[in-house]
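Shown below is the structure under consideration.
Shown here: the complex without one of its protein chains, the others still in place.
We call the chains A and B, going by the order they appear; numbering starts again at 1 in every chain.
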Amino acid sequence: MTRALRSYSAELLLVVLIVLAAIWSSQLSPYFLDTNNLMNSAAFFVVFGLMAFGLFPIVVQGEIDISLASTLAVASVLFAKLSVAGVPVLVALPVVLATTAALGAINGLLVAYAGLPSLAVTLGTLGAYRGVAYLLAGDAGVTGLTKDYTFLGMSWIGVVPSTVVLFLIAALVIGVVMETTKFGRYSYAIGANPDASRSASVPVRQLRVGAYAIAGAMAGLAGFVWVNQYQSARGDNADGAILFVLTAVVLGGVSIKGGSGRALGVLLSTLLLATIQTGMKLANVPGTSQTLVIGLLLIASIGGPQLVSLIRTSVLRLRRSAQVGGEAGA
Amino acid sequence: MNSSSLLARLRLSGSGGAALRVRFIGVLAFQLLLVIVFTALAPRFLSWDNAQSILFTAAILAMAAAGQTLVVLTGNLDLSVGSIMGLVAYVVFDVSSQAHWLMAFTVPVAIGLGAVLGLINGVLVAYLKIPSMVATLGTLSVYRGLVSFYANAMEVTSGELPQWMRDLATARWLGVSSYVWIALAVVIVVGLALSQLPWGRKLYALGSNPRAAYYYGLNENGILVGAYVGAGAIAGFVGLLLGAQVGNINSLLAFGIEMQVLAAVVIGGVSIWGGSGSVYGAALGAIVLATINNGLVLVGVQEFYRLLFQGLAIVAAVAVDALVQKRVLTATHRRVILEVAA
Partner (left out) sequence: MSSSTRSIRIIGAAVAATLVATSLAACTTTPPGTSAAPASSGASAAATKVFMSPKFTGLAYFEVARKGGEQAAADLGLDFKYIGSDKAEATEQIATLTNAVAQKPNALVVSAIDGDAVAPALRTARAAGIKVVTYDADAAADARDLFVNQLSYELAATTMLDAALLNSPDGGLVAFISASPTAPNHTAHVKFMKQAIDTNPKYSKFKYVDTVQFAADDAQKSQDIALNLMQAHPDLKVIISSSAVSAPAAEQAIINAGKGGKVFATGVALPSSVKDFIKSGNSKAFMMWDPAELGYVATVAAAQLAQGKITAAKGTKIDCGKAGTYEVGDNGEVLYNKPLMFTADNIDKYNF
């Protein structure tokens, strides 16, 4: 029982933090504990959550992708343009998702087959794809989307916005894939020890490309949610969002070095960030404080446990040297 | 044999040095290619006046890239460089606008403040073992939040800056802008520190093979903290210069510059995995970026293409660099084995 608890320690910590954050938020603002408000706020974070789940397998494999927000913009602009051109949404969806998966796969090919460092490659594609989004969008933005493209953003299932349900399904799928399929297990292996995996004839390169393609598709899905919620698209959509997405993944207990972390953790961290942000905004906390809180949270949540173990080892060391000194002196 | 002599054997003499030189040539070739293409498209590109303009716009980025190189060489990142630049510039100039006696000492104060901010980064990464991407992502937000809080949406206007710093931004020494000379000096000083000082060599050793460095008894934490302190100090200094160049400073100064700085470092052939590359390459990477910006305006190309070309340039530079590294690595591998066996 304790072993199970310990292996889920990151997730448990997140749950505790979420509860604390919820209590704090409800103290900060009387509007927090309102189903409507909570649901609207939840809908806002779907876009970021989808990208976080797209990034998750890549980070587990020990790599990174900072171009996802730019891929989202390409998708949102494509969807908007197709809508205005009269293309039915059920045709546009597979086309755009395939395109963004291909954009992701380009990243994957450069990293896996050309052996280039993922941070550098995706730094390049971050700019390149953003430029493509601007080029496609042209001056101004794209508006006047048809109803079938924005239906999802204006519908509810019970009290829950449809986009939130979509997110939960997507998160569930990614989570199950990472836990139960070969892709998932090999991804963890690649992240933990890439050389051993290669020697064990794990198809490392194909899996890497696969992870990047999935991330691209998730960013494309996020772009779809974007046009649904905002009924418009511009080249600068989600510019800078990758920092928040990265925060969500890391906060979820996914090690940036790869090999560990759970989908559940990413879900919980997204929920935690959403709770804190919503609480602060509902209480009209000044923007600067919001920035500070998120930054401190990131450092504290990763550094905190390390600090604790550091203190523990130094205390142990002090005790041990006192013991030894005592024995020697006796 | 002891650790330092083995280190000396493994360091950049002969084989490793050749690797560096070849990587530098890669960036240089890329820059030459840009010059040729742009001159063909816009003859006005190839003039002393235009070259001066490019060098000036590259100066700030080149210095920031030099500081970042220290950290990247150890295999880490400093994403908070923009926030350090903005925080130091705003605070120092704001305080000096009220306490006029401080105006003569802005430079040492800025360097000191930047060093402190860098120290915090170093402690988080080295002692608390927070992965550098995470730690500096956090301090990016915290430092920016601090300056935002301090500034309270007000500007430090150009008239409130120390006159000597404003004059410095417009000064020309031997016909070349002072900022270009200062950037040159900073890059050379950092470059010399890395190649001549024992600390510098240890930095390379740590980055290229952390495990081996541990066994050779290198003080990993000390070196790492030193790298971050250096990067922070340089960032503070550069932030000050940027502030004087810009004139009116708000809390968003240098926001987002970390992406440009990383791009310059990467284009300049500094390996993101650590252990190889030089500040001269990083500085050249900054010049490459400035050249692209300048060339596109001269040719009259739309803004959107700038993003696209910059992004493609980064990917191309990294690809070239990887190719070069692979070739040289296999060559030096054989030589090192022979050396150690000897």
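Note that in this section a residue touches a chain if its C-beta (ideal position, glycine included) is under 8 Å from a C-beta of that chain, and two chains touch if they have at least 3 such contacts.
Every value quoted in this text rests on a predicted model; they were computed, and no experiment measured them.
Colleague: Quick one: say which of A:Val15, A:Leu93 or A:Leu168 touches the chain that got left out.
Modeller: Checking the options A:Val15, A:Leu93 or A:Leu168, the one contacting the hidden chain is A:Leu168.
Colleague: Which candidate, B:Ile36, B:Ala104, B:Val189 or B:Val297, sits in contact with the chain we can't see?
Modeller: B:Val297
Colleague: Contact with the hidden chain only, please: which chain B residues?
Modeller: Against the left-out chain, chain B lists 42, 44, 49-50, 53, 56-57, 60, 145, 148, 151-155, 157-159, 169-170, 172, 177, 242, 245-257, 290, 293-294, 297-298, 300-304.
Colleague: Where does chain A touch the missing chain, residue by residue?
Modeller: Against the missing chain, chain A presents residues 29, 31, 34-37, 39-41, 44, 47, 134, 137-141, 143, 151, 153-159, 162, 165, 168-169, 172-173, 175-176, 179-180, 229-232, 234-241, 277-278, 281-282, 284, 286-288, 290-291.
In this text, only the chains that are shown with their structure count from here on.
Colleague: I'd like the Å distance between the centres of chain A and chain B, where a centre is the mean of that chain's Cα atoms.
Modeller: So the centroids are 29 Å from each other.
Colleague: What residues on chain A touch chain B, complex-wise?
Modeller: Spelled out, the residues of chain A in touch with chain B are 64, 110, 114-117, 119-121, 123-132, 134-135, 235, 240, 243, 246-247, 250, 255-257, 286-292, 294-296, 298-299, 302-303, 306-307, 310.
Colleague: In their shared complex, at which residues does chain B touch chain A?
Modeller: Going by the criterion above, the answer is residues 77, 124, 127-131, 133-135, 137-142, 144-146, 148-149, 256, 259, 262-263, 266, 271-273, 303-315, 318-319, 322, 326.
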